[in-house]
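As you look at this complex, bear in mind that one protein chain is not there, while each of the others sits in place.
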Amino acid sequence: MLIRNAWYVAAWSTELGNDPIARVMLGEPVVLFRAEDGTAVALADRCPHRNLPLSAGRRDADRLECGYHGLVFDRNGRCVHVPGQGAVPDWARVRPYPTAEKLGWVFVWMGDPEQADPELAPDFQTRLLDDDWITHSGTIEAGCGYRLILDNLLDLSHLAFVHASSTGNRALAEAATIATEVDGDHVRVTRWMSDIPPAQSFVDYAHYDGNIDRWQASAYTPPAYIYVNSGSCAAGDGPGPECWLDDQGIWGFVVYHALTPVTPASTRQFWAVSLPTKWVPDGRREIFESQMREIPREDIAVYEAQQRVIDIVGAAGNLGDVDARGTLAADEALLAMRRIIRRLAG
Amino acid sequence: MLIRNAWYVAAWSTELGNDPIARVMLGEPVVLFRAEDGTAVALADRCPHRNLPLSAGRRDADRLECGYHGLVFDRNGRCVHVPGQGAVPDWARVRPYPTAEKLGWVFVWMGDPEQADPELAPDFQTRLLDDDWITHSGTIEAGCGYRLILDNLLDLSHLAFVHASSTGNRALAEAATIATEVDGDHVRVTRWMSDIPPAQSFVDYAHYDGNIDRWQASAYTPPAYIYVNSGSCAAGDGPGPECWLDDQGIWGFVVYHALTPVTPASTRQFWAVSLPTKWVPDGRREIFESQMREIPREDIAVYEAQQRVIDIVGAAGNLGDVDARGTLAADEALLAMRRIIRRLAG
Partner (left out) sequence: MLIRNAWYVAAWSTELGNDPIARVMLGEPVVLFRAEDGTAVALADRCPHRNLPLSAGRRDADRLECGYHGLVFDRNGRCVHVPGQGAVPDWARVRPYPTAEKLGWVFVWMGDPEQADPELAPDFQTRLLDDDWITHSGTIEAGCGYRLILDNLLDLSHLAFVHASSTGNRALAEAATIATEVDGDHVRVTRWMSDIPPAQSFVDYAHYDGNIDRWQASAYTPPAYIYVNSGSCAAGDGPGPECWLDDQGIWGFVVYHALTPVTPASTRQFWAVSLPTKWVPDGRREIFESQMREIPREDIAVYEAQQRVIDIVGAAGNLGDVDARGTLAADEALLAMRRIIRRLAG
């Protein structure tokens, strides 16, 4: 269930330097490097001669030399040199993948190159490069299908149970007013919680001493992007729904997720949490960082346990992709997302 | 080749406390916990909402709360609360498994609950709770099918080769008179060895200085229980066959085994060795314990090597389940056991 005609994140911009890096994306081996003009180059990571990954070779300016017998490929995947042999055979070329790069992410287009419009690459991750915001980010290699992670991010009530020691508390799950909007291929779900006790992080960083209003919004963009906004203010001061997607109020954060399927049961998750720098006092930086490392671990434990159960009980036990059985009222967004993927995957 | 309508050991009684524990039994994930009245509760270990194992959640009195979105299930597997949602959907329930508990073992019934009669749960393991006996026990996670372990326990001549440094010697294999009785679904095999040298353990603990009479009895009860009695006395003093199943003579021990298939090629083996406390002098306790840890290791090495060969050579090379080719005169009990399993597995 993969959407091929789409931009997927292959790497953080900061990861892509002089050395070729290897990725498996949608089951295909891909090698990336940065050309001398700074452009990201992506090629099939398999020498057509004897199958060695080109990522095991050597980059020379805008060319890759295979580490086995020295065939040289240009940035378009054309072989331009075969050692000891004048002519280059017609089969000696590798598939070039269109690339794009925006706001800290390097994208690869995995489908028909004719349809690869860089304008379509996501640019919602604006805070990644915002100097007034602090960002923590990481890459997760999760042993699960990518839709289990999307499920997670479209039902933020899970903070009440999975992240109960930091960003979640029980009121998040019990007291939310949930609204789901589907607009073409996009899904947005908002959760509004009025006059609830603050979760631990909100006490620690915003020093609330009474109840708060809190809001969360998750926005899904195909193939596998999620933007989350999370805001709060003293109870009664909360803004209207028109602010829930962008405003963090007195304290909150935004989260960016880009998921790239590796195999049907493994996913590379690029995640980042951003918030105004002033909202994390210098004295709490280390604690904040360790919390940022802990939260993804809590989520991975859930994803991988789900996948293990699905593997054990198999299709018969699994209530399925878009079956309303196994979904709750809060899962309207999850169902919409899975229907969009099903439609776009064709 | 699994008997489903049967009691299987899920845990030692002492293992089952406040925290939910996870098991895979006959390929099914099961979560167990002890209810406030002390009863063992067993439920399918998979939240019907998004497939997280319930064992990853939290027990609250007699209820389990899923660790992902907080659905709460009672001890009968009925969902009694969905956070943030009034009604509980009809699909929100998990399979409850009948349980029983006797003499130190917690049992789960894996088949039709209508047939789950606690009276049928084994109670042969009487010495586990006998204050005058010392018991060493453990749980083995063996990478082999469960019948390979039953085979082992129904032909105790293997002590001569697998446990030659402790409980076995060559005379066990060469000099035994073997009698096999099949009574319905039960198999009993006895081995009588007259006037043989004592194996090392019998010298160390019973201080024999001459030949001995020795007897061994293995009794199989479906689906996968084995009781072993082992006794000895000075040569010529040995009792008649009517004592071989229960009497240990001057020195000996009983062994209890309960096997629970995890997958077709992995098994959880609950084992215990019991003997009168006075037969292990205080000064030898540590040595005895280390021997008790060593013997299972010697057996596991055999089981897993067998399974690897079976995996390599496949069905073609394996002489099969109940083929008399590949069995010896001493294997009458093994063949009877495998025929019973085949019949009861249906």
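For clarity, chains are labelled A and B in written order, and residue numbers in each chain start from 1.
By definition in this document, a residue touches a chain if its C-beta (ideal position, glycine included) is under 8 Å from a C-beta of that chain, and two chains touch if they have at least 3 such contacts.
Here the structure is a predicted model, which means the values were calculated and not measured.
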item: Among B:173, B:259 or B:295, the residue in touch with the chain that has been omitted; value: B:173
item: Missing-chain contacts mapped onto chain B; value: 148, 151, 155, 157-158, 160-162, 170, 173-176, 178, 301-302, 305-306, 308-310, 312-313, 317-319, 325-330
item: Those residues of chain A which, in the complete complex, touch the missing chain; value: 24, 27-29, 45-46, 48-53, 56-57, 65-70, 82-85, 89, 91
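We take it that only the chains that are shown with their structure count from here on.
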item: Length of the line joining the C-alpha centres of chain A and chain B, rounded to whole Å; value: 47
